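So the structure is just underneath, and the comments pick up after that.
Of the protein chains in this complex, all but one are displayed in their positions.
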Amino acid sequence: MVELTWVIPALPLLGFLLLLAFGRRLGDPLAGWLATATVGGSFAATVVVFLGLRGADGGDAHRYTQTLFTWLPAGGFSVDVGFLVDPLSITMCLFVTGTAALIHLYSIGYMHGDEGFSRFFVYMNLFVFSMLVLVLGDNLLLTFLGWEGVGACSYFLIAFWHTKEANASAGKKAFVTNRIGDWGYLVAILLTFFALGSITYTDIFAGAGGLATTTATAIAVLLVIGAIGKSAQLPLYVWLPDAMAGPTPVSALIHAATMVTAGVYLLTRMNPVIAQASPWVSTTIAVVGAATALFAATVAVAQHDIKRVLAYSTVSQLGYMFLAVGSGAYVAAIFHMVTHAFFKALLFLGSGSVIHGMGGEQDMRRMGGLRALMPVTAATFIVGWLAIAGVPPFSGFWSKDEVLLFAWEKHPLLWAVGLVTALLTAFYMGRLVFLTFFGEPRWRRAGTHPGGEAEQSAAEVADDGGGATSTATAVTAVAAEQEVHPHESPWTMTVPLVVLAGLSLLGGVINLSFLSRLQVLEHWLEPVVEAGEHHLDSSSGVKLGLAVVATVASLVGIGLASVLYLRRSAADRPAEPDILLEGWHYDQAVSAFAGGPGRRFFDATTWFDRHIVDGAVNGVAALIRGLGGVARGLQSGYVRSYALGVAAGAVVLVAVFVLRGVAL
Amino acid sequence: MILAATPISASWYLGLSALLFTVGAVGLLVRRNPLVMFMCVELMLNAVNLTFVTFARELDDVGGQVVVFFVLVVAAAEVVIGLGIIVGILRRRPGATADDLSLLKG
Amino acid sequence: MILGADPLLTGPIDLTAVAIVAFKTLLVFVFLLVATMLMIWFERKVHGDMTNRIGPNQAGPFGVLQSVADGIKVFFKEDLIPDRSDRFVFKLAPYLSVVPAFVTFAVVPIGGVFGDGERGVVSMFGRDTRLQLADPPIGILLVLAMSSIAVYGVMLAGWSSGSKYPLLGSVRASAQMVSYEAALGLSVVAVVLVSGTLTTSGIVASQHVWNWNIWATGAVPFIIFVIAATAELNRPPFDLVEAEQELVGGFHTEYSSVRFALFYLAEFMNTVTMSAIIVTLFLGGPNGPALIGPDWVWGPIWFFAKLLVFLFMFVWFRATLPRFRYDQLMDLGWKALIPLALGWLLLLVAVRVADDEDWNVFVVMAAALAVMAAAYGLLVLAFRAARRVHEVEAAI
Partner (left out) sequence: MEYAVFAVAAIIVLAGAFGVVVSRNPVHAALSLVATLFGVAVLFVAQEAHFLAAVQVIVYAGAIVVLFLFVIMLLGVDRADDLDTEPLIGQRPAAVLAGLALGGALVAVVVTSTVTGAPRSGAEDSAGADNVTQIGRLLFTEHLFAFEATSVLLVIAVVGAVVLARRRRIEEIDREEPVTDLGRDDGSAGDADEPVEEHA
C-alpha cells in the first residue's frame, strides 16, 4: 500500500494539468468539483498509505523511500525525484490533504460567480501539489522545489485579484520577503552537500551524528533563516498580514494551515542537524518564537479587520511552534501544527463565511449580532475560538499545554511569555467573537466609518472583496448606501465548517499528555525526532500545575474580553492604542529604512549593475556583433558555396585522420 | 581461374565507392540545376551504401545491410520532400537555378 | 551468387553446365518469341470471334502466320525519327520496354516435379537442374523490380518523341503503372506470407498438390493481382495510354517500323509473362496430377494449360469491357485496391499469428474484421470529406 505514495502528489498535479487545459471550458461549479475531487482522492490515497505504514513493523519499516526517476544526474552528484514516507511526512500529508480537500469544497461556494473561478482552482491544485512535494520529497532539493512552488502559488493567490494595486503589491511583498529566507535555505543545501556529499534525508540522518559542531551550527542557522521567512517569524513576518489580500480560502489553506508551517516542518525534518549544532541555535529559535508570539498577539489585540486579527493570530501561533521546536519539543510542535491547522482553518473559513454573508464587509466594528442570522457559522466559530484560546477539552488546550510544558523546562521566562501570549490570545479572540457575533447589529448605520488614516490603508490592503465584489470602493459603497442582509452561507461552505469544528473539538485526542499510553502522536513520531527530542522528567504535579495556570490564563483573557466588549456599546468601549493597531510601527520602520539609507545603497548597486556588469555583457555582445558583421560575408546565400565549405571541411577531417593514422 | 576463385578484396569496393562519392560531391558543387544537384546527392548516398554493404560482408555482419535499408527509406522520404520543394519553386520561377535562390544571404 | 539455389550451379561448373544454361536461355527466348507471335494471332482471332468477325485467315492455316506477315511488313517500313526528338533516348526506349519482359520470364518455373521433398528438380544431360532459367533467392522481388523498370520504356518513349500527345500518353501510362504497382506488390506480399519464401520455385513448391495460393490466400489477393496486372500491362479496360480519341496513339505515336514493332512485341510479351506470373503465384505453376507417362512431362503441360486460361481472360477483357475514365482508374487503384489489399494482408497476418500463438481463430477474425470495418468507415469519411473540399473549391 505504501507503493501508492506517488499517487498522493500525482492527483493534484493531474487536476492542475486538466484545469489548465480545460478549466475555462468546465466553467463555474465543475472546475471546482474537479479540483476538490482530485484533492479528495489524494487524501484517500494518503489514508491508504498511512494505513500501510501503520501496518508495517517498527524500525526501518516505518521509513519508506520511493524513487521515481533521476532528476539531475551530474557526475558524482545526482538528485532523484523520490518520496520519503515516514511518520512525519505522512502526518503532514494527512492534514494537508484533508484540510485542503475541505477548503476546496468550501471554495466552490465561496468563489461562486467570480470571473477567475477556474483560475483559482488551477492555482489551488498546483499549491496542493507543491505542498505535497515539499512534504514528501526525499531530499533537500526536492523539498526546495516544493518550497518555491508553494511560494509561487502563494504569490499568485495573494495577488489573485491582481487588477487592484494593493493586492498586487501585497503579493510582491510576500514574494520578496520570502526570497530572504530562501537564500538561507539554498545556502544550507549547498553547505549540506559540501559537508555530507549528499542531500537526501536518509543520508543526512545517517551522517548528521558525524558533523562537526560548527558545520552543523552553520547549516542549522541557515535553515532557521529559511524557516523564519516561510513561517513569518520576526523579523520577516511582515508579509503575512498583508497576504490577507487574497481570497479567504487562500488565507485559510496557505497562510494559516499549510504553507506557513513549512518552516516548522523543515526544522523538524532536520532535527538531527539541529541537535548536533551548538545549543544556542535552539535557544535562538525558542526566543524568536516566543518574541514573535507575544509581539503578534499584542498587535492582534487592536486590529479592526477580522482577517487581520486572524493573520496576526497565525503569526503568534507559529511563534508557539517555533518555541516548541526551540525547546526540543518537536512532537509538540507538530501536534500544535495539526490542531492549529484545524482551528485556524476553521476560523478563517468562518470569517470568510461572515464576510460572504456581509457582502464583503471585513470591519468588525460594523458587524455584531450575527449569531442569530448565521447560526452554523457562529456555532462553529465559537468552537474554533475556544480551541485557540486553550480552553479544555478543546484541541488547542492540549497542544498549547504541551508547548508550555516544554517551554517551562527550557526556561521559566519563555514559559511566562507563552503564558502571557495565551492570555492575550484568549482576549483578542474573545474580542473578535463578541464584536462579530454578539451585541447589537451595527451594519445598518450607514455612513459611520470610524478609524484614522492608518487603519483605512490597512483595511484597504487587507481588503478581501469576497466573491461578489472586488474593489474596496465598491465595498464601502455597498456598506454606505445599500442595506446589508447577512445570511447563512450555502452548504458547500458550512459543511467544511462543521467538519473542521468537530476536528477542532476532538483533535486533541491524538496526543493526550496526561497518560503516556495516550500519547499516540508522540509514539508515532518517535523514530523521526529521536535525535533532537527533549525528554521531560517533570513530575505529573508540575504538569498539572502548569495546565491549571494556563487554563486560568485563558479564562482570564476571555473574561476580560467579555467585560470590555460583550455588553458595552460601541461608544463606551476602550479605544485600542494606535501603536498596537499599527503593529508597533514595525512595517513603517522597515519602509523608512528601505526608502532612506537602503535606497541609496540600492541605487549604488543599480549603478554598478548597469555600468559595470551590464557594460561588460554589452561590450561582449557588441564585440560579437562586430565579428558577426565580418563573418556575415561568408553567408552568401549560394547553396553551392556552402556545399564547397562542407566539402573542404570533410577533406580536412579526412586528412587529419589519415595523417594521424600514418603517424601512429 | 585462380582469379575467379579468390574473392575480390574489399579495398576495391571501398575505392570504387570513394570515387563515386567524389564524383557526386563534385557534381553537387558544379551543377546549378537543383534536380541534377539532387541526383548528385543520390550518387553520394549510393557510394555510402556500397561502403556499408562492403563492410557488412567483410565483417560478416548483416547489420550493415540493415543500415542500407534505412538509408534507402530515408532517401526516399528526402527525395519526396525535396522534389516537392523544387516543384513549388520551379512552378513559380520556371528555369530557376540553385544560384537564383540566394534570398537567405547574410 | 544469384543462381546459387539451382543445384546445377552449386555443383562444379564445367562445359555441360554452361551448355545447359545456354540451352535454357535459348529455349526461354525462343519460347517467349513464339508464344508472343501466337498470342497476337490468338488475340485477333478470339477477338474477331467475339465481335462476330472472322479475324486473320489468309496467312497460313487459320491465319496462324499473320504475325510473321505483319512483322515482315513492319521491318520494311521507313524508320522515322522526329526532328524535335531526343535521338538517343528515342532509340533507347523500345529496348527498355522489351528487356524487362524477358528478364521477368527468366524466373518463372515452367516445369519440374514438385513432390514431397522434391523441389522442382529435373535431370537433364546427367545433371540435376530446374526448368527455369534462374532461381534467385529474391525471385519474386525481381518480378516487381522488372515491372517497375518497365515504366521507363513507356515514359522515355513519350518524352523523347518531342511531341505533346505522346508525352501526355506516357505520363498517364507511367502514373498508372506506378499507382497499380503498390496494389500489385501488396497482393504479392500475401502470397509470400502464405508460402514463406521469396523464390519462385519455393512458391510453386509450397502449392504442391491442390494447395494453390488462390485458396490459401482467400482469393482476394488473386483478384487484386489480376486487376492490377491488367493495369500494369496497359491492357483494356485500362488502356488509357493509347486512347485514340484523345491522344492519337499514345506514347508510341511517333514510332514506326522496327521500333514500333518492339513496343508491340513488348506489350504482348508482357501479357504472356504476366499470365505466367499469375499462374506461378496463385495457381501452383506447373503443379498438377501426372496422368500417364513420365512425371516431368506433365509439369509444362499443366503450366501451359493454366497459362492459356489467363491469356484467354485478357482477350476476353478486351473484347467486352469499356475503357475506364482516368479519374475512375485512379480511384479504383488508390481508393479501392490498395486499401483492400492492405486490409486483407492484415487479416491474413492476424490469422497467421493466431495460428502460431494458438489463439482462438474466430475471436481473432472477429476482432480483425471489426478493426477493418472501423478502418473502412474512417476511409469512407475521409473520401467524403475530400470530395466536399473538392466541390467547395470547384465552386469558388
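Each chain carries a letter (A, B and C) given by its place in the written order, and its residues are counted from 1.
In this text, a contact is a pair of C-beta atoms (placed from the backbone, for glycine too) under 8 Å apart; a residue touches a chain by one contact, two chains touch by 3 or more.
Note that this is a predicted model, so its numbers are computed, not measured.
**Q** Quick one: which shown chains sit in contact with the chain that's not drawn?
**A** Taking every chain of the complex into account, the missing one touches A, B, C.
**Q** Using the touch rule from the top, list residues of subunit C that touch the missing partner.
**A** 1-2, 86, 88-89, 92, 136-138, 141-142, 144-145, 148-149, 151-152, 155-156, 159-160, 167, 170-171, 174-175, 178, 181, 198, 393, 396
**Q** So which bits of subunit A touch the chain we can't see?
**A** 637-638, 640-641, 644, 647-648, 650-651, 654-655, 657-658, 661-662
**Q** Take the complete complex as the reference. Which residues in subunit B touch the chain that isn't displayed?
**A** Touch set of subunit B with respect to the missing chain: 3-4, 7-8, 10-16, 18-27, 29-33, 35-36, 38-40, 42-43, 46, 49-50, 53-63, 65-66, 68-70, 72-81, 83-96, 99-103.
We adopt the following convention: only the chains that are shown with their structure count from here on.
**Q** Select, from all pairs of chains, the pair with the highest number of C-beta pairs in contact.
**A** The largest set of C-beta contacts joins the chains A-B.
**Q** Let me have the rounded angstrom distance from the C-alpha centre of subunit B over to the C-alpha centre of subunit C, please.
**A** One centre to the other, that is 31 Å.
**Q** Express in whole angstrom the distance between the two chain centres, defined as the mean CA positions of subunit A and subunit B.
**A** 65
**Q** I need the residues of subunit A touching at least two other chains; which ones are they?
**A** None at all.
**Q** Would you please write down the residue numbers of subunit C that are in contact with two or more other chains?
**A** In subunit C, nothing touches at least two other chains.
**Q** Using the touch rule from the top, collect the residues of subunit A that touch subunit B in their complex.
**A** 631-640, 643-644, 647
**Q** Hey, which residues of subunit B end up touching subunit A in the complex?
**A** Residues in contact with subunit A: 25, 28-30, 32, 37, 98-99, 101-106.
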